[in-house]
Every structure is written in structure tokens, then in C-alpha cells.
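Of the protein chains in this complex, one is absent; all others appear in place.
Coming up: chain A.
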Amino acid sequence: MVHLNCGAASHVGLVRSANQDAYLASSPVFVVADGMGGHQGGEVASAIVVEEFARLVADGFDATDGIGAVARVLAIAQERIAKHVVEQQADGTGYYAGTTVAAALLCADQEGPKWLLANLGDSRIYKVHQGRFEQVSVDHSVVQELVESGTIDAAAAATHPERHVITRALSAAGRTDPDYFLLPLASAERLLICSDGVSGMVDGDTLGALIREVPDPRDAAEAVVAAALRGGGEDNATAIVVDVVGWSESDSQARRSEPVSLEEKLGALP
């Protein structure tokens, strides 16, 4: 029995007028979607993805075929986005709706429970293992491609003028296949899923320090978003923090490590 604790936070930021980020933190599925597109196209796209993942949680899915589940969700979401775009384009041109997807699902293979991560775009998934903070997902972005081809280094990537240009997204057209990652549960005590409004505003060391040092995942998610605002808040900032608090055969063991209730935490209970 695996037990997960999570916290999530999202903020429109200090510059944007609308929050196009959407997220789902509903064990065993955790998703951050960063929408793109004017005239609410971005909000619609990210909302559609989150809705479809929520439907997956409600309907349940085969934990041994997490990739199949994610692929079906994305296909349905893409179809809905495409339909939406067609409707909107009827009264104008140049309407675009797309979204990044960064998802973590608790799945299983022959050996037991695993984290299945899926990434499309430049939202990010980090993990903490034995005190080490590490980015797992690889951005689908122009600068990432340039880094990988050796054209620029990581430092130059952080300030590159095209650093926000992504090469894959879930939208009506273009490349919409995600990268998948499979991690043993034991190799990620904590996951951070965030939009680029976080990773672009807070440098890796600061982010790592926050994530390692704040014990409660709810506090950690809030702290990360707050740091993004302190760093400039130029974009919507969303973060989900998920802790694997125990995975044991019995429920009772897992419950012991459950955090204090929200009421307790806020002081409503002694």
C-alpha cells in the first residue's frame, strides 16, 4: 500500500492578467498544465487536460498500463482542444490553444509500484532522492535542443531570448507525443511538478533548497510559488509537491506517517 501526501499552489503572478495554468493533485494522479494562446485559448486547453486527467482518476485505470492511460487521456484532450479551436476560428483567424503537460502517475510494473512521469513541453518534474534535488523531465524547448546539440551551455540557456519557445505541446496540430519516465518509488521521496513560471523565476539551487527543507508538502508548494513571485512573478506559477510517505503492505503503517490534519495545522484543533 503506497501512501502519498501532496500539496499544490498556483498564482497568476505579478504581470499576467489571467492564470492559464491548471493543475490536478488527486492521488494517484498529479498534473500541471501550462496553457498557451490568447483569447482564453490557453486557459481552455490547460483546463481540458486537467479535466480529462480528473476523469481518469474518477474512472480508474489499469496501474500496469499507465502509459496507455496517459496516451488515451492526451488523445481525448487533444481532440477536445482541436474542436474548440475550430469553433473559435469560425469567427476569426489565428486562434491558438495549446498546453504543456507534466504528469506523474502512481503505476506498477512487474516489480511493484513505480512513478510514471509524462512530459510534453517545458513544465518540469523534479525529484528529491536522499537529499538530492534533480530535474527528471527534459524540456521540449528550443534552448534545450540547443543545449543538447552543444550549441549553448546551460547558463546561456537561462537567458536565451528564445527560452520560452517550446517545441512540443498538446494542441490541435504539431507534435503531441510526450516523453515518458519510469522511476522506482524508492528513488523519489518527493516530486515537484511545476510550470515554467516557477522554474524560470527561481534558480535551481534555490528551488532545491526550498524543496528539501520544507517538510510539509503543502507548505513546500506554497513556498515554491512564493519564491517565484519574489523572483519577479513574470508568469503564472504553479507547483505540486508529492511525498511518498510510506509504502508498506499494511494500511496502518502508512497512516501513522500521515501529516497533521488541515484543521490541526491551521490551529482549529489543539
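Keep in mind that, in the parts below, a residue touches a chain if its C-beta (ideal position, glycine included) is under 8 Å from a C-beta of that chain, and two chains touch if they have at least 3 such contacts; residues count from 1.
The definition used in the following text is that contacts and distances are computed from a predicted model.
Asker: For the chain omitted from this view, which of "FHA domain-containing protein", "DNA-binding protein", "GntR family transcriptional regulator" or "Branched-chain amino acid ABC transporter, permease protein" is its UniProt protein name?
Answerer: Choosing among "FHA domain-containing protein", "DNA-binding protein", "GntR family transcriptional regulator" or "Branched-chain amino acid ABC transporter, permease protein", the correct UniProt name is "FHA domain-containing protein".
Asker: Among A:A22, A:A77, A:V128 or A:A169, which residue is in touch with the absent chain?
Answerer: A:A169
Asker: For the chain left off this view, which of A:R80, A:H140 or A:R190 is in contact with it?
Answerer: A:H140
Asker: Which residue, A:P28, A:G41 or A:G231, contacts the hidden chain when the whole complex is considered?
Answerer: Once the missing chain is taken into account, the touching residue is A:G41.
Asker: In the full complex, which bits of chain A touch the chain not displayed? Write them out.
Answerer: These residues of chain A touch the chain that is not shown: 16, 18, 20, 34-38, 41-42, 67-68, 70-71, 94, 96, 98, 100, 109-111, 114, 121-122, 136, 138, 140, 142, 145, 148-149, 162, 164-169, 171-175, 177-184, 186-187, 196-197, 200, 234-236.
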